[in-house]
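Handing you this structure, nothing more for now.
Excluded from the complex is one protein chain; the other protein chains are retained at their positions.
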Amino acid sequence: MVNEDPPLLQMRGIVKQFPGARALDGVDLEIRAGEVHCLLGQNGAGKSTLIKVLAGAHQPTEGEILVDGTPVTITHPVAGLKLGIATMYQELDVVDGLSVAENIYLGHELATGGFSQRRAATANTRALLTRLGHGDMSPNREVGRLSAAGKQIVSMARALSHDARVIVMDEPSAVLDAEEVTNLFRVVRELTASGVAVVYISHRLDEIRQIGDRITVLKDGRTVATGLPVAQTPTAELIKLMTGRNVEYAIPARDTVAADAATVLKVDGLALRGSFSDVSFEVRAGEVVGLAGLVGSGRTEILETVFGARKATAGTVQVSEKKLRAGSVSDAVTAGIGLCPEERKSQGLILDEPVYRNITLSTFARNANASFLDEGAERKVAREQIQSLDVRPSDPDRSARTLSGGNQQKVLLARWLVHGCRVLLLDEPTRGVDVGARAEIYGLIADLAAQGAAVVVVSSDIPEVIGLSDRVLVISEGRVVHDGPASGIDEHRVLDLVMEGSAA
Amino acid sequence: MSEHDVTVPAADESARVEQVAKSGDGKRGGLLKGATGRNLGLVIALVALCIFGVITAGERFASIDNLLTILRLASVVGVISIGMTFVITGGGIDLSVGSVIGLASVWASTLATQTMANDFHWIVIVLCGLGVGLGAGLINGVLIAYGKVVAFIATLAMLVSARGLAEIIANRQTQIVEVDGFLDFARSSPLGVPMLVWIFLLVSVAGWILLNRTTFGRRTIAVGGNPEAARLAGIKVKRHTMYLYALCGLTAGIGGVMMLGRTTAGSSTNGQLYELDAIAAVVIGGTLLIGGRGTIVGTVLGVLIFSTLSNVFTQNNLSISAQAIAKGVIIVVAVLLQQRIAERSRAGT
Amino acid sequence: MSEHDVTVPAADESARVEQVAKSGDGKRGGLLKGATGRNLGLVIALVALCIFGVITAGERFASIDNLLTILRLASVVGVISIGMTFVITGGGIDLSVGSVIGLASVWASTLATQTMANDFHWIVIVLCGLGVGLGAGLINGVLIAYGKVVAFIATLAMLVSARGLAEIIANRQTQIVEVDGFLDFARSSPLGVPMLVWIFLLVSVAGWILLNRTTFGRRTIAVGGNPEAARLAGIKVKRHTMYLYALCGLTAGIGGVMMLGRTTAGSSTNGQLYELDAIAAVVIGGTLLIGGRGTIVGTVLGVLIFSTLSNVFTQNNLSISAQAIAKGVIIVVAVLLQQRIAERSRAGT
Partner (left out) sequence: EDTGEAPAPAAAAGSNDEPGDKVVIGFSAPAADHGWMGSITKSAVDEAAKYSDVELVQAEATNDVNLQISQVEQFINDGVDAIVLLPFDGAALTEVAIKAMQAGIVVINVDREFEDPDAARTTVLGDNYGMGVSAGAYICGEVGGNPDAKVAEIAGIDNLPLTQDRSRGFSDALAACGLEVSNRVAADFTVQGGEAAAANLLQAAPQLDAIWNHDDDQGVGVMAAIENAGRDEFIMVGGAGSKNVMEAIKADDSVLKATVIYPSTQAADGIKLARLLVQGKSMSDLVEVEVPRTVQLYAPVVTKENVDQYLPTAFES
């Protein structure tokens, strides 16, 4: 869809200087009405910062923004909204204590003389949710009670609630499963058809292919390419633009597990009331087992329960014959289990502590003599990991907060590598991680397995689980509905199994 | 959960509990449902107290008079607890309410004020008290929202200064109020219910509506629960924060005027340590100290539990010290009870 | 930012500020760097106070004797502030330290204890005091870590009960200490420095090492910074939380014994409101109320600022109430100064 009149929105030479970090260093972006404009770039390239500048959440240090060809200054999120720019932020920007409806109308409440018109809000909300294919979600449900996916749907509904001319979506698919993503795309098409422009950020290139019209690529805070037509741009080129090198964006092949490999992790009849029941599986040294399923199927709970972060209501977990105490994380850690949790920021990192301390969080006592810390030794091991995993920026004293998603994930992996785990549980290891880092993480998982670790991977990216794993367990509504070799299964089969599972 | 993870596990836990307990009622803050549902623990505690009172003190406890005494005792702390509920729900804390009560009561009873009141109208006293409270609250608000001073420190400073200022104004005397119009008003009891109790009731209802049924209330929860999200949603977080402290100061002003009516005297010691009672009542009520969730009904129940407690004790001629020990124990028990029940109801969902 | 979003924007802000101020020195807690770098504001405030003191009171202020007087005054609050620093860094709060001081001082001076002390050794008194403090702290810790009671409420309950218990034990009499061994110890001043000051010094240094150089300190920061992450990294969060309150209780016990030595009398009113002074000192020092960051040096500076303040006041014979007002104002100014400077140094990086 090409059109003549001036572009709906232009950003020119945008620079954003943070104390200690230049996030944007001269970015140009041009968005036309009715297009889906994809924003690509590695973790830390500056995508979120750019769209925060556009939304008025950040003030640019330099550069100008034009709407319909006329320069504007967006000093505050309200100003952005007034100009018709609505944004779904990457960090879920919802308020747990408020209901779905209240969240959607937060800031532009439906009220007469300050008194909320709750009936109207509820009605409109229901309409919005239905439009998003979630008519079943109650507008009065408290958002704190929703899973990550549910929260994402709420902020989507909020974006729709301002009838905007540009809707910016920062990695909306990160917490959504295939089904939800299809839903999202349907809505996006409706929007563009009605002339609304959509700025779409994602690390999943297949999505870009499905939905995108044009692409702008950021690298290290600069525009390296803009206005590329999706159709005519090969994936390889995109990756090269993003990473500046040729990345083999494929899951490395691994030689199959030795038949005589010892069983390291043995889960037997594990159950957690209200979440999942009778989960049994074994993982042998050097084996990768994947848990596939839809959002809310209970995979995270399973991992957390195996790890002892939740107290199993039935069943046992053994690490090489040794039975673990239920509900004791420290037991599990001592036994050599490590978990990279789903919610990196809130469950994994101490954001204001330096990177090296986040890496040594479960091992600093080891380096200590007579419980006196040896920070020198800590920095040393941390540096080694930062080198080998190529964490950027590489300064071990930088606070974890300022790292981008992918790098934060690497820090978590580094923590367990230092600890030397025999069992590694990975919950959505590539969520919000860029192609480059993703490939590296795939490689890491392969290496770990090669070194004899037992790995369990949860991912909502079904091809990914299948690709990574030797064996795949399909979880549906807290039950294992399939357990077999990865070779013998594909995405459709998984989805069928899930459907059957929930039907049964 | 993410947000709560920063706070002590305890708070985190109670957070989840509260969250689940809430889930009982789709319409949040639904007055009745709220009181019976998520506040069941408090209701039980209160009922238990009353039963104990009746058993030990018979109709001396059960009498209407005594009920009114309890309510009168509760009224001042009750009013400031409502203001405190807003500040805490908004993610803050106000340690100065007690001293501000003292300052307001003193300022509103100076010779100057009383003469003016006699010349014009006794309402002058009321307005003066409210004005002082509002002013102090605004200063807190500006320091915290715009000066970026941590709430705990800013209001602690106000606590100290307000007390000092009150002493200077009162010149270390207890100022007796001789404005009859005011005293009559304060002593009147429409429909047999003392004016102070009416005010408490009024403020509570107003507070409930404001928190649960207005934009202001919803924004308060947003500001307390996730300031960044609130900001991105276009809410002027700083300004709103300032309003919250102003509101709390205002309730302290009302409290000061009530003290004046109740004790017929303005003194710099009025309201001493009320801040602790208020905060305790609010938190026992189920409002999260870390902000983002508030319940007026719970607060009111919390206040009533405390005043009933000390009444029952006095009825039984217990020493203040014994009262103190029991009070501490009961606070803990109430909270534990509250949590267990909440967990029960969570298991239910 | 998510985590900080829970707290008031103010705290959130100061959080970032603090963090940046910190980022100045790679090795965090580096004694000197710390003191001059992130604590510059406090140092300036303290120096300013001293200059003011010298100008107004000349060598009456500058004398060694007066210095020691200031330190002696600071010592008790100083010791509990160290314990408080740990609790707050660990994401909690302890309102009970003041009452626990009272309880410890009373328990350690009962007839029973004194007789035992006379029969065996005066150390009995010390052990009794420390024991009481530790015990109270453990109760707090268990309630908070395992009972999941919000810290504010659990320790508030302890505040009330401990005071009551102390009154009952002392039966409202002030108990005079007649154990000479103990009194001699308390009165001694090795190298011309009073024992109380030595204790303060000792506890501070120990606290600094514990927080900045040991695994215990590292765990404290982790637990306060993100309990969930700490837990998932294999740290026993609950147990550690319990230890923190026990530690704080212990310092309160020490404080109680110190009071005993200073006043030679155990009284339930000892230590009243010290919790506020301690918390104020800790927070002014730059420790975050939301946990995750603590600075012993800052705390010590905070304590010194307060005691120097009241010393200077007395020197200048200010009207008593005026002193209160000034105190409040100075608290705020100190914090603002601290922040501005931190922001300055941030711009620097």
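A, B and C label the chains in the order they appear, each numbered from 1.
In this section, a residue touches a chain if its C-beta (ideal position, glycine included) is under 8 Å from a C-beta of that chain, and two chains touch if they have at least 3 such contacts.
These numbers come from a predicted model, not from an experiment.
Only one of the listed residues, C:S63, C:T115 or C:S188, touches the absent chain: C:S63. When the missing chain is restored to the complex, the residue among C:V47, C:I176 or C:L202 that touches it is C:I176.
Of the residues in subunit B, those that touch the hidden partner chain are 57, 60, 65-66, 69, 72-73, 167, 171-174, 176, 187, 194, 259, 262-265, 267-272, 310-311, 314-317, 320. Mapped onto subunit C, the footprint of the missing chain covers residues 60, 63, 65-66, 69-70, 72-73, 76-77, 167, 170, 172-174, 176, 259, 262-265, 267-270, 272-273, 307, 310-311, 313-315, 317-320, 323.
The criterion applied here is as follows: only the chains that are shown with their structure count from here on.
Fitting subunit B to subunit C on C-alpha positions gives a rotation angle of 180 degrees, to the nearest 5.
Rounded to whole angstrom units, the spacing between the C-alpha centres of subunit A and subunit B is 42.
Between the Cα centres of subunit B and subunit C there is a gap of 29 Å. Of all residues in subunit A, those touching 2 or more other chains are 91, 345-347, listed in ascending order.
Residue positions 1-3, 5, 224-226, 228-229, 292 of subunit B are each in touch with at least two other chains. Against subunit B, in their complex, subunit C makes its touches with residues 1-14, 17, 90-92, 95, 143-145, 147-154, 156-165, 167-168, 172, 225-229, 237-238, 241, 276, 279-280, 283-284, 289-292, 319-325, 327-329, 331-332, 335-336, 339.
Looking at the complex, you find that subunit A touches subunit B at residues 55, 57, 76-78, 81, 87, 89, 91, 93-99, 102, 106-109, 111, 114-116, 118, 138, 140-142, 144-145, 158, 273-274, 343, 345-347.
On subunit A, the positions that touch subunit C within their shared complex are 19-20, 91, 307, 309, 329-330, 332-334, 339, 341, 345-354, 357, 361-362, 364-365, 368, 371-373, 375, 397, 399, 401, 415.
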